[in-house]
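A protein chain is absent from this complex, but the other protein chains hold their places.
Let's turn to chain A:
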Amino acid sequence: GNTAVEVREELRKAKENLFGQNRSSSNGHVVFEKQQLELDSVVEETITGDYALIINGHSLAHALESDVKNDLLELACMCKTVVCCRVTPLQKAQVVELVRNYRNAVTLAIGDGANDVSMIKSAHIGVGISGQEGLQAVLASDYSFAQFRYLQRLLLVHGRWSYFRMCKFMCKFLGYFFYKNFAFTLVHFWFGFFCGFSAQTVYDQWFITLFNIVYTSLPVLAMGIFDQDVSDQNSMDYPQLYKPGQLNLLFNKRQFFICMAHGIYTSLALFFIPYGAFYNVAGEDGQHIADYQSFAVTMATSLVIVVSVQIALDTSYWTVINHVFIWGSIATYFSILFTMHSNGIFGIFPNQFPFVGNV
């Protein structure tokens, strides 16, 4: 229609049509005629007879006015596909913003020319195509590649893997981060009951410094970069696998609390089993092995091993780098341990490295 009033009328009629008709039986389309130009009504043939909305730039300008745009949005979201043709760059951005602001959805915009830049910037994820139309879209985008068809791989393979790793990183692994830090820190809570609540640490200070930086950081990094649950071919062949990402199945409050509970249980086991083992014990030649140094080293070693084995159990895709990082972290821990407890370094810094020798 030519005026705002006509546009509104058409929109309302279309919505009534939609609500009135039986969706599964017929295949309907809503077409706007623009002035003298006859547009072929492009009908999107969909599988189950859903609807398509085709709107041109002139009508869109009216439809995006503040009192009408809600109708447009509702109608558009009920349709399977919406085609907006002959639109200006600003209108492209406005359509994206309409969906982004009023619907709780993640939006992706893909384009290749300079007129797509505003649209790319207003969506959550902007994808630029580098090619015939130059590089402006690429420079404004979050991801860029060379052909439109790569979008399928970006979403179904890399996007899926990214969610899966993030979630493993986040839930099973921010879950992992919470788990290892709970296991690491809560032992001090249990130890407080036995040290007069004097804030004495169970580990020696060097272990505390190096734990999160050296001993446990690399395996998680390797898993975040390389982990795959299904191969890329299977991800493309079975797009239903994309659903858990959309439905946020892998990272929610329940999963998070399960991870926390796991961390708490691990800290209990990590503290009380060495506590029981060291309680009334003596070495085989009578010497004192229930001292603070032996207890601290035992706790630290068991913590590093438990946390590394946990991430080994959670890794589903073992590349060389995963092996190197996981076993290398344990080896690094032991080599640093032996260095710090050696007689030589005690001779140089007796007050900083007091844990010398073994029973």
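Note that in this section contacts are C-beta pairs under 8 Å (C-beta built on N, C-alpha and C of every residue); 3 or more make two chains touch, one makes a residue touch a chain; residues count from 1.
The rule we apply is simple: contacts and distances are computed from a predicted model.
Asks: From the list "Collectrin, amino acid transport regulator", "Trafficking protein particle complex subunit 6A", "Cell cycle control protein" or "Dolichyl-phosphate-mannose--protein mannosyltransferase", give the UniProt name belonging to the chain omitted from this structure.
Replies: In UniProt, the chain excluded from the picture bears the name "Cell cycle control protein".
Asks: Of the residues A:R12, A:H124, A:K243 or A:H288, I need the one that contacts the missing chain.
Replies: A:H288
Asks: In the complete complex, the non-displayed chain touches which residues of chain A?
Replies: 130, 146-147, 161, 194-196, 198-200, 226, 228, 232, 273, 275-296, 315-322, 343, 346-347, 350-351, 354, 356-359
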